[in-house]
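Removed from the display is one protein chain of the complex; every other protein chain stays in position.
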Amino acid sequence: MMAMLERVQSLLPWAVAAWLLGIGLYAILTSRHYVHLIGCLSVVQASTYVLLLAAGYRHNARAPIFYTHAPSVAVDPVVQALVLTDIVIGATVTALLLALVLQLHKRRGTLDPEKLRPMRS
Amino acid sequence: MNASLALLPPLPVAGPLAVAGLLLVFGHMLPRRVPDAIAILAAIAAGVVCVLMATHTVQAPLTYWFGGWTPRHGLPIGIAFVVYPPGAWLGAFIALLFVATLLFAWGYYDEVQAHFHVLMLLFMTGMIGFCLTHDLFNLFVWFELMSVSAFALTGYALRTDALEGALNFTVINTIGSYLILGGLGLIYIEVGALDFSALAHGVNAMPGSPVIAASFALMASGLLIKGAQVPFHFWLADAHAVAPSPVSVIFSGAMVSIGLYGIVILTWSVFGGSPPVQHLVHTLLLGLGAASAAVGGVMALMQRHIKRLLAFSTISHAGILLVGVALLDRDGLSGMLVYLIGHGLVKGALFMIAGIMLATLGGIDEIGLRGKGRPIWPAGLVMGFAGLMLAGLPIGLMDTGMERIGLALRSGHELIVRFAVVMGMVCTGAAVLRVTGRVFLGWGSVAGEEERSPTNAEREKADRPLWLMLVPTTLLVGLSLLGSHDADRIGWRAASVLMQPDHDAVLGLAGPHPASIPAWTKVPGSWLPWLATMLALGLAVLELTWHKLPRRVGTSYDRAIGPVLAVLRAVHSGSVGDYVTWVVVGLAAMGVTFALI
Partner (left out) sequence: MTPRVRIAVFALAVLCLLPAFAHVAWHMPPFGAHPLPYGDAINAAGTRERHVTNMISAVNFDYRGFDTLGEEFMLLCAVTGTSILLRGNRGERVDAPQQVPGRPIRDRSDGVVLIARLIGPVTILFGLYVILHAMTTPGGGFQGGVIVASGTLLVFLGEGYRGWRRLMRSKLLDGCEGLGATLYALCGFASMLAGLPFLQNMLPLGEVKDLFSGGLMLLENLGVGMAVAGGFAVLFLEFLEETRVASDGDEEESGG
């Protein structure tokens, strides 16, 4: 019984990642405002981060920073490095998208994806 | 020679990066055309290095570990480039396409800060890096670099339609990138490495693992989004129609095809030992490729905006590429590689002609431009010829590739796939020929189905002389006619090398083990290319003169085909929410296919 509970508990990170992906995509396809849509893209991005960071986790291990203690069993630094650079890049791509949206708002006065279809207005 | 050869792998990637950085810092100080020249020289240098590497790695691939981090006891801890003919020739092709495009775009951008050239160089670097790398996250990094530079380049024109198309493009492709990253995470959890060879060993040790299968499904979905396959293809038409012409040349000429090359790498280098994955490729991806070929062809015929038409034709031909991959045999893969390059050259030339039309005729709507093409009749000749090549005219690289894929299809595969492929070729060829007839000959006074398709008024800067724009165009088409025999042989060897990757040698566990390459045999000639070309010509003439047929023919056609076309047009709605829904449908299709295995 306890083993079963632990098994289910260890599924939690993957469930969270899948939920974030699903809810993010759902919100994108029902979005009526482009800024909201871009925020939901960040949610989808977060799902990949949860997956990657959970991939590198190890119970009862320390951070891979050996300043105060000698090198010992630690969590995986590789996924942390990947996620770290990705977060910063993700922020700049979000800025690019927001710039697109800003220019669009200036020209068309609306930010509703349903009204902003290429060549069909 | 060997020692200097070993120094080459980082150059085609790091060199343009450094040049792009320097252009960004000093670009505003340089006189007007100097950034153009610098960018072209950088692209030429990258291409030359790639050709050198391609010709000198025929016997054994060249493995280069960055930072000096060679594997320890078979465990890789750094990033490697493994250079062998498939990747290196693709890199050379990409550099060539960029040289032609930068020549075409000479003087296109008047700005003083060289931003366009910086972005183009980074775009090129991403694609070449993608072809040469041997590490999964490194592959993702170059994929992202080519995506982000494409996003930045699409919105360049700052017209309203450019921004909407750019948004659709950016949102869908970003979702694709996240899917790839998700798949990467899954396989990292299961196998614990990022190098292709280490991953392959891990996959071979766990052939039936559902986590590995799910990882492939996610990564393949992301790559199929980039490769514009049904049901992930909707963004391409919007993005293409609104990107500046030089950028469109690269999109259709190389970017979409590179996405499909990614599927090749994954299928053979990483997931070769996973039966569920191989089965998925052979069933679902084959079906999606065939569907793309058919849908792309029909949609192309329905367009009046010439760049949208060419975008759908790219979807169709990319579908044929995917069919070549999904057949999982040497003929198919060899044909796909040659067809990739041939199609890239021809499609690039066609987009340049579209750019010429925008610059000299002041429009891009087929119906609006009827008969106005006579001042630029050389472009019309090239366009007609390119249309025939798209239809399958039996000369040049496209035909060489197609014959190989046809050979693979003939060895007992579903008739419906063969039919879809031929339909794609015929329809796209007919569409381009119809445009040629209408714009340059003035035929087709009554428009058909295409009149109801979306269009808009566009023009581009008109201060470049016609000959300057025609030279790269004819260069590309001319190159696609050369060296078919050699290309077939090179493709054959390249496919063999791809299908038998030497993982132990890369990891330092064993000496080099060259791939066994069965004897190359010429493909027996077939009447199908001629039939396809004739059908395409006939269809184009029919489209231009249908109003002269008896009315009963017209109404029965409308009743039969009309609803199908209306559904297709409604589905391609331009709404990003719809596109995302189709992406989820595609993911579900992958899940269902796995369940049914």
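Here the chain labels run A and B in written order, and each chain numbers its own residues starting at 1.
We take it that contacts are C-beta pairs under 8 Å (C-beta built on N, C-alpha and C of every residue); 3 or more make two chains touch, one makes a residue touch a chain.
Keep in mind it's a predicted model, so treat the numbers as computed, not measured.
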Chains in view touching the one left out: A, B
Residue of B:His56, B:His115, B:His233 or B:Arg404 in touch with the missing chain, whole complex considered: B:His115
Contact partner of the left-out chain, one of B:Gly129, B:Gly380 or B:Gly444: B:Gly129
Missing-chain contacts mapped onto chain A: 10-15, 18, 22, 25-26, 29-30, 54, 56-59, 63-67, 71, 73-82, 84-86, 88-89, 91-93, 95-96, 98-100, 102-103
Interface with the undisplayed chain - residues on chain B: 7, 10, 14, 17-18, 20-22, 24-25, 28, 64-69, 72, 75, 77-79, 108-111, 113, 115-116, 118-119, 122, 125-126, 129, 137-138, 141-142, 144-145, 148-149, 151-153, 155-159, 186, 189-190, 192-194, 209-211, 213-214, 244, 461, 573, 575, 577-578, 581, 584-585, 587-588, 591-592, 594-595
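To be clear about the criterion, only the chains that are shown with their structure count from here on.
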Centroid distance [mean C-alpha coordinates] between chain B and chain A, Å: 28
Chain B partner contacts - residues on chain A that touch it in the complex: 17, 21, 25, 28-31, 34, 37, 41, 44-45, 47-48, 51-52, 55, 78-79, 82, 86, 89, 93, 96-97, 100-101, 103-104, 107-108, 113-114, 116-120
Footprint of chain A on chain B - complex, ascending: 137, 144, 148, 151-152, 155, 158, 160-161, 163-168, 170-171, 174-175, 178, 181-182, 185-186, 188-189, 194, 238, 241-242, 305, 454-456, 573-578, 580-581, 583-584
